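Omission of a single protein chain aside, the complex is shown with its protein chains in their original locations.
Going in written order, the chains are labelled A, B and C, and every chain counts its residues from 1.
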Amino acid sequence: MASPDFTLSAGPVTVTARTLAALGKPILYHYDPEFLTAFERTQGKVAQVFRTTNDIVLMQGEAIVGLEGALRSLITPGMHVLNLVQGVFGKGTGYWITDFGAVLHEIEVGYDDAVSPAQVEAYLDLHPEIQMVCLVASETPSGTVTDVAAIGPLCRDRGILSYVDTVSGVLGMPWETDEWGLDLCVAGAQKCLGGPPGVALISVSQRAWDAMYANPAAPRDSYLSLIDWKEKWLGGRRFPYTPSVSDINGLESALDQALEEGVDAVVARHEDAAAVTRAGATAMGLTLWAKSETFASACVTSIRLPDDIDNVRVRDHAREVYGVMLSHGQGAGNLVRLSHMGPTAGGLYSIVGLAALGRTLVDLGMQLDVGAGLEQALAVLSTQRN
Amino acid sequence: MASPDFTLSAGPVTVTARTLAALGKPILYHYDPEFLTAFERTQGKVAQVFRTTNDIVLMQGEAIVGLEGALRSLITPGMHVLNLVQGVFGKGTGYWITDFGAVLHEIEVGYDDAVSPAQVEAYLDLHPEIQMVCLVASETPSGTVTDVAAIGPLCRDRGILSYVDTVSGVLGMPWETDEWGLDLCVAGAQKCLGGPPGVALISVSQRAWDAMYANPAAPRDSYLSLIDWKEKWLGGRRFPYTPSVSDINGLESALDQALEEGVDAVVARHEDAAAVTRAGATAMGLTLWAKSETFASACVTSIRLPDDIDNVRVRDHAREVYGVMLSHGQGAGNLVRLSHMGPTAGGLYSIVGLAALGRTLVDLGMQLDVGAGLEQALAVLSTQRN
Amino acid sequence: MASPDFTLSAGPVTVTARTLAALGKPILYHYDPEFLTAFERTQGKVAQVFRTTNDIVLMQGEAIVGLEGALRSLITPGMHVLNLVQGVFGKGTGYWITDFGAVLHEIEVGYDDAVSPAQVEAYLDLHPEIQMVCLVASETPSGTVTDVAAIGPLCRDRGILSYVDTVSGVLGMPWETDEWGLDLCVAGAQKCLGGPPGVALISVSQRAWDAMYANPAAPRDSYLSLIDWKEKWLGGRRFPYTPSVSDINGLESALDQALEEGVDAVVARHEDAAAVTRAGATAMGLTLWAKSETFASACVTSIRLPDDIDNVRVRDHAREVYGVMLSHGQGAGNLVRLSHMGPTAGGLYSIVGLAALGRTLVDLGMQLDVGAGLEQALAVLSTQRN
Partner (left out) sequence: MASPDFTLSAGPVTVTARTLAALGKPILYHYDPEFLTAFERTQGKVAQVFRTTNDIVLMQGEAIVGLEGALRSLITPGMHVLNLVQGVFGKGTGYWITDFGAVLHEIEVGYDDAVSPAQVEAYLDLHPEIQMVCLVASETPSGTVTDVAAIGPLCRDRGILSYVDTVSGVLGMPWETDEWGLDLCVAGAQKCLGGPPGVALISVSQRAWDAMYANPAAPRDSYLSLIDWKEKWLGGRRFPYTPSVSDINGLESALDQALEEGVDAVVARHEDAAAVTRAGATAMGLTLWAKSETFASACVTSIRLPDDIDNVRVRDHAREVYGVMLSHGQGAGNLVRLSHMGPTAGGLYSIVGLAALGRTLVDLGMQLDVGAGLEQALAVLSTQRN
C-alpha cells in the first residue's frame, strides 16, 4: 500500500517540509539549556497565535489529553455546567461533564446547525446556577463552527468560566482569547497550524487557575494534571515528565511559519480555500452539509451524501483510485469532508480535493457536472488571487 | 547557546540519523491504510523486543502515561500491593499506590543497593494477602537494576500480579516477558531503544486484562485508559485518540534497527559499554555509586561525587566547557551519570564521557589520574573488540 | 518569495520524501567501505534501469558533463558523424561535433517533428563514411521523442557507433540498451527517475571503450575523462576525484523506488499521465506542439501558444498566481510545458498542471473551456485506474 499522492484529511494534516525537517532534528536531552530555552520560546509563540497573555501549557499528547486534563481540573463535583452541543465532540464533552461529577445542562441542535449566542444568553438568564460554559469552537467531524466571539464575552461578563475546545479552531477562524475573555482553550497542533499530532496547546486564565486550585478533585501528580505543569514547570522549571523533544521542535517550526505568514493571513487563507471549495462543490451539484454557510467551517467543507452512497466507500475510492486521502464523517452523518487545513489550505489543493471527490462520486454512479464545478472553483480562486 | 557536541544523557538519548529521518517522514492521516498497517506492524516489533505474545499497547506520551494508566487500571481500592523501593522511581510508585486506594507494603533499601529476590520471597511468605508486586527494573536516576528474572517467576508462581517499570530496562538488560511471567511491563522509547520520547510501550497479559476489567476504578473513556485501547483499537481498529504519526514512524525505525542488530547484541553492547566505563572510572580514581557491580546498570554508570562538588555544577561544566551533556542525579544523591544508552552505548562514546567527566572534575579541583582511566578504558575496549 | 505549492517542471523535478531523506543522510568519507559498496551497488541498479550489461559510469555533475565527456572521448578528429536534429539539444550536439573536430552530417526537421528511421537508413545507405550516429532520444525543451528502438539497431547492424542523449528518455519511454545495441547512453538523474540533479548516468559498450582508447584526443587526467573512470575506478577502485556522497545516496534511493515499482510500470505511469494531459489539453481547446501524438513525449506535454501570449509570461503567472512552477519553451518555440516526470507523473498532478495552465491562459485573455478539459482528463484517468 503506497502513500497517497495527497493527504487532504481533517488532521493530522500534511505538514510542510520545513516542519518535517524540524521533527527530524537531533534530539537533545530535555534539560539541555538549549532545549529549555526552546520550550519557553515555543510557549511564547503559542501565546501569540492565541492572542493572549495567559499562561500557556504544552502537554505532551494529542489535544484530547489537554481537553480531559483541563475539564477534570475545572469540574468541582456538583457544579452546574452548560454544555453546547452541535456535533460529536460537543456531545462527548457532555458525557465527561457527567462522569466528572457535575450537573449537566445542555443546549443541543442538529449536527448541521449551530447553537446561537441568543440561545445561550436566554439559558443563562434562566439558570443563574451555571458556573461554567463548555463549547466546541469548530466541530471538525461535521465542519461547523460556533460563535465564540459572541459567546465568550457573554460568559465573561457574567463571571462564568468558559472552557473552549478549539482543537481545529485556532488559525482556522479569527481568534482572540483575551479580547473574548476565554478562560481555558485547548488547541491541537496537527490541524490548521500544520504541526505534529503530539502536543496539546492550552491557555489558562488566572480565573481558571484559581478554580483548579480551589477544586479538591483537580488532578495532581498525574499525567492529566495542569497544576503539576503550573507548579513544576511554570513555577520551577522542572518538567513534570519528559516532554517530546521532537514534537516541540516540530511545533515551534510550524508556529514560526504561521507567525511569519501572519496570523490574520493564515486565517484568511483558510477562508479563501473554503470559499473556493464551497463554490466548486455547489457548482458541481453537491450539497453542503452545513444548513447555512454562515457557520460552515473554514478548515473543512462537509458534503452531504445521498443515502445510497456510503461515506466510507467514497473515502476509500478516492484514496485507492485517485490517490487522495479525504476524511469521512466519523459518525457525524453520511458526509465526506474536503479539508483545507494547514499547508493544504489555499491554491490548487482545493481543485485536487474537488476533482477527487467529484470524479469518485461519478464513478460510484452519481450525476454531477464535475467540469462546471472545477471551472467555478478556479474562477473564484482567480478572483482571490488576481 | 549552541547544541552540545555530544548528548550522553540518561534519556532522551541521542538517536541515529536513520531514526531522525523516520521522525521527519511525511505525516499521514491516522486512518490512512498505510498508517494503520504501520501501527500494527510496530506493535508486533515491540512484542519481539519484549519477547512476549501478550497484547502490546502503544500509548501516546512519555512512558509515565503508561505507568500511571496501567497502575490506575490494576489497582482496585483496598487491594494489597507490595512495592520494591531502591530508588526515586520506586519511591514514587509507592505514593501512587496509596493515592489510588491500595494498601501499601514496601521493601525499601538504600538507593545504592538492590532489593533481593530472597527479601521478596520472605515477605510474600509472610503476607499471603499481597495481590500485586510493583518494581522498577532499572532505576535510571541512580543506575541500579533489580533482579526481575528471579522476582518475576516468584510472583507468577504464586498467582500474584506483577507490574514492572522497565522504562530504561528493556534492551539495557536481558528481558524475557513471557518466560518470567510478567503481567504488565512499561518501557520508554527514548532510552536503550534510542527512539523518540513520545510513546509508552506496554505489554499486558490476559491476567492483567482480567484484573482491569474486574476493577470498577479502572479508567475508561480517558486518556489514561488501557481498556479503551483494548476495546477500540485492539478490538475494533478505531483509535481512542489520534496517535502521533511521526512518533510511531520514529519508533518503528528504532525497533527495526534493534531487531536488525539483534536483541541480544543490543543488550551485550550496553553491557560492554558499561564495563568499559566502570573500568575507566575506577582506574581514574572515581567511586561507583552502586554498592556492588552486580546490580550496576548497563545503561548508565553513576559516579559518587565528593560532598564539596555539586552534581549540577559538574553537569553544567561538562556541557559548557567540553560540549558533553551528561545527566546529574535528579535527586537520587550527589552523583553524576555517564550514560551509555541507545546509539551511544559502545565504542569510543564511553571515552568521550570519561574524558569530559574526568577533566571536568580536575578543573573543579579533584585529584584524578584521567590518563590512566582513559588508558584502562581503552584496554578493556580493545579486549572486547579484538 | 515563497516556494511554489507544486513543481511540475521539466527537471529538476519534484522528488519524493524518501529521496530527500536519502540526500540528507550523514555524509561518509568516500573511501569508507560502506560508501564504496554503495557506489558499486548503485552502478548495478543503473544498469538494471538501462537494461544493459555494459559498464556504468557515474560522473559527478549534471548530465551534460557526461554528454560532453563521452562525445569528446568518442570523436576522433576527422571522423564522419551523422547528427539527428529535431530540437535544441540535437542542434547543440552538432555544434560540439564540429568543435571537437569531426565532419558533421545532419538530418534536421522542424522542432515539432521527428526524424524517421527511414530517413536515417536512407542517409546511411548514401554515406558509408559515417562512423557514428548521434541522437537525442527525448527532446525535453519541445516534448518530442526519436524512435531509438528502430534507429539503434540500424546503427548496430552496420557497425556504426551510436551516441544517445537520453537525459529525459530513460524511464520516460521503453528503453533497451542492449537489445537495441546502443553504444553510449547518457541519462540524467533529475528527470523521469526523480533523483537529484548532480549525477550523469552513462552506459558504455565495449565497442565504445575501444573507440575511446583508440582516440588520441580522448580526455585523460581530466574531469571530462571517461577513461579515467574506467582505469581508476572500474579497474582499480580508486576514484578519479571525490564523488558527491549525498548525490549518490539520493540517486540510489530513487533507483530503489523505480526498481520496486518496476521499470515497465514507471514507463507506463508516464505514458498514462501523458494521455491524461493531452486529452485534457485538447478538450480545453489547447493545441499540442508536436505535429503528431506518435512522437509526443510521455514525460512532458508541450502546448503551442498563440503568438500574442508569451511563454515566459504564462510560466510566471502560473507560478505567482496559482503556485505551480511550469517550464517555458527554453528557446524551442512559443510553447509552455506541462511536465509529468518522475513522482509527479500520474494521478491528479496532471489535473493540477492543466488547471494552472488553463486558468492562467484564461486570465491572460484566451478563450478556453477549462471545465471541459478537466472533466475529460478525469474521464481518461478514471478509465486508466478503474
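Here is the rule we use: a contact is a pair of C-beta atoms (placed from the backbone, for glycine too) under 8 Å apart; a residue touches a chain by one contact, two chains touch by 3 or more.
All values derive from a computational prediction rather than experimental measurement.
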Cross-chain touch to the chain not pictured, restricted to C:99, C:129 or C:260, is C:99
By the document's definition of touch, the residue of B:101, B:262 or B:371 touching the omitted chain is B:371
Given C:34, C:125, C:264 or C:308, the residue that touches the chain left out of view is C:34
Residue list for chain C contacting the dropped chain reads 1-4, 7, 9, 11-15, 20-21, 23-34, 37, 60-65, 68-69, 95-96, 99, 190, 196-198, 221-224, 241-247, 250, 319, 325, 327
Absent-chain interface residues of chain A come out as 17, 21, 24-26
Where chain B meets the chain that is not shown, the residues are 5-6, 17, 20, 321-324, 346-349, 351-352, 355-356, 358-359, 362-363, 369-376, 378, 381-382, 385-386
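Assume only the chains that are shown with their structure count from here on.
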Rotating chain A onto its identical copy chain B by a Cα superposition takes an angle, to the nearest 5 degrees, of 180
Centroid check, CA-based, most central chain -> A
Per contact tally, chains sharing the most pairs are A-B
In whole angstrom, the CA-centroid distance of chain A from chain C equals 46
Contacts with two or more other chains occur in chain C at residues 17
